[in-house]
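A single protein chain has been removed from this complex, and every other one stays in its place.
For reference, chains read A and B in written order, and residue numbers begin at 1 within each chain.
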Amino acid sequence: MSLPLHLAALAAPRSATNQINDFLTGVKPDFVPDWALPLTTALISVGIAVAIISLVAMSGTWLERKVSGHIQCRYGPMRVGWHGWLQPIADGVKLLLKEDMIPLGADKPLYLLAPALVLASILGAMAVFPLAPDFYFADIDLGIFTILALTSTTTIGVVMAGWSSNSKWSLYGAMREAAQVVAYEIPLGISLLVPVMVAGSFNLLEVSNGQAGGFGVLNWYIWPWVNPFMGPAFLLFFIAILAETKRAPFDLPEAESELVAGFMTEYSGIRWSFFFMEEYAAMFLYCVVGSFFFFGGFESPLTSLARATDVHLLVQVAAAVTIIAKGYAGLFLMMWLRWTLPRVRIDQVMTLGYKYLTPLALACVLGASVWEVFLAPVLPWR
Amino acid sequence: MAELLFYLLSLGAIGFGIGVIRTHMPLYSVLSLLGTFFCLAGIYLLAGFPFLAATQLLVYAGAIMVLFLFVIMLLNLGDRDELNRQTGVALSGPRLAAAGICAGLLGLAGLIAAGWGGKVTPTEAVAAGGVDRLNDIAEVLFGRYMLPFEAASLLLLATMVGVMSLAKRQRGEETEAGDTGWPWHKGVEQ
Partner (left out) sequence: MNVPTEHLLALASILFALGVAGFLVRRNVIIVLASVELMLNAANLCFLAGSRAWAAEGAAGGHPIQGPVFALFVILVAAAEAAIGLALIIAIYRLKRTTALDATRDLEG
């Protein structure tokens, strides 16, 4: 019944999974068989991940509508609850009750499988993402590598959706998605190498710990005194995640003014909302990754203050508040950009990705490694 | 439990593998291949190779398979009439020989598997954190295998140039009227 050692190491002693397991072992009545424990633990962990994703998606849609509204000098949703904060729940109920339509001529199994696949890969990525220094599911050395690997498989679901819908708009959207995501995965991965090089680790927790000190601000990797190539690397990273999450100005796979709704044109009801949940969860996830690797992760003046009090729970809460605030700040920036920049053409997207971002990212890595090898050892503050 | 998972994943890999070669649509073939890759990634993880499992997902599932799907969509290979003509299986001399080779290989597999009593290799004996720890891989890749690593980068560069020159339309090449490079714009041919 025991896990192999290297898998047990994934569920490190402090991990949320182990805490749940310990708790369940304590309260388990005798008539419950032993094999039910790991299963229950797994289900509860998945439940937590699903809850986080749903909350992010709900707050994301509400925020999107409010931000869009205020940028266009209107209020956005105002009717359901104070400033429309219950709007996402009303939307959810509406989507659940809507008819689930499958177009004639659609490839039915693939059509039904696609939204599930899209959501499953983002759920998998949630496993490596720590919400607080002592609240995570898996503390693996491959942290960011696993996140990139799992999120890269969402493309398959999108392409499947576009193909199986039997609609030319969907197909165009899916093709754009495939071309765009493959093109921007390269600068995304390479630009992340710069902070990885400075931190010397793929592990999100270790990267965050590497930025401790300096009142919780001064040691963030983004500052030029840490490594001057970090700023350009972050810029490349941010452009790449805009394209990866299909956000404006790179929202070509959806492109509502030319392709109806791109790859999800034919979807309706709850299946359609799966794509939206994936989009907002992916946006939030990438923003959190960005704050881990460039903006200090759990480190902020708030966390430093909490650490000074030496109360364990307070530190955890402060760290969680910090990372969530940073994630939502990134989310807000992405929404702001949506109403600021016009959509680019697909050939411009490809040109930007292959001809500019990739070489620039490589140049960043080269410059950063030269700095790390020759200058960082002699800098008094490193 | 891990053993059960391994045998389930193996069955899945073989099932999807059969799917790769016996379906009539290239798209289903590629999606089955993807299923095989997912099962294999699970097996790598169980066997103590988390890095390889993640690489399998990132490179195979995230990039190579997307490329396959992209080409299938670009050529619009969903047209069933044309496909039935293209993918039929013919039984000629070489193909019978192929079937013979396969049967032989399967027999060999059976023989290997017949070493049932073979020594059990528990992964517990394998170092914690997996066999392929990042530091070890980096040390070997940038030390002992530096030359193959550089050769690999040259191979990739050559591939890039080759793909460009193959896929790019020649300057003088005639484009038929109304041909935007997307075959389905011209209706069904043949």
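Going forward, a contact is a pair of C-beta atoms (placed from the backbone, for glycine too) under 8 Å apart; a residue touches a chain by one contact, two chains touch by 3 or more.
The structure presented is a predicted model; accordingly, all values stated were derived computationally and were not measured.
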Contact list for the unshown chain, restricted to visible chains: B
Missing-chain contacts mapped onto subunit B: 2-3, 5-6, 10, 13-14, 17-18, 20-21, 23, 26, 29-30, 33, 36-37, 40, 43-44, 46-49, 51-52, 55-56, 59-60, 63-64, 67-68, 71-72, 74-75, 77, 82-83, 85-90, 94-95, 97-99, 101-102, 105-106, 108-110, 112-113, 115-116, 118-127, 131-132, 136-137, 139-141, 145, 148, 152, 155-156, 159-160, 162-163, 166-167, 183, 189-190
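Please note the rule applied: only the chains that are shown with their structure count from here on.
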Subunit A-facing residues of subunit B, complex: 1-2, 27, 31, 34, 45-46, 48, 50-51, 54-55, 57-58, 61-63, 65-67, 69-70, 73-74, 78, 123-124, 126-130, 133-134
List of subunit A residues in touch with subunit B within their complex: 1, 3-7, 9-10, 38, 110, 140-142, 145-146, 148-150, 152-153, 155-156, 159-160, 162-163, 171, 174-175, 178-179, 181-182, 185, 202
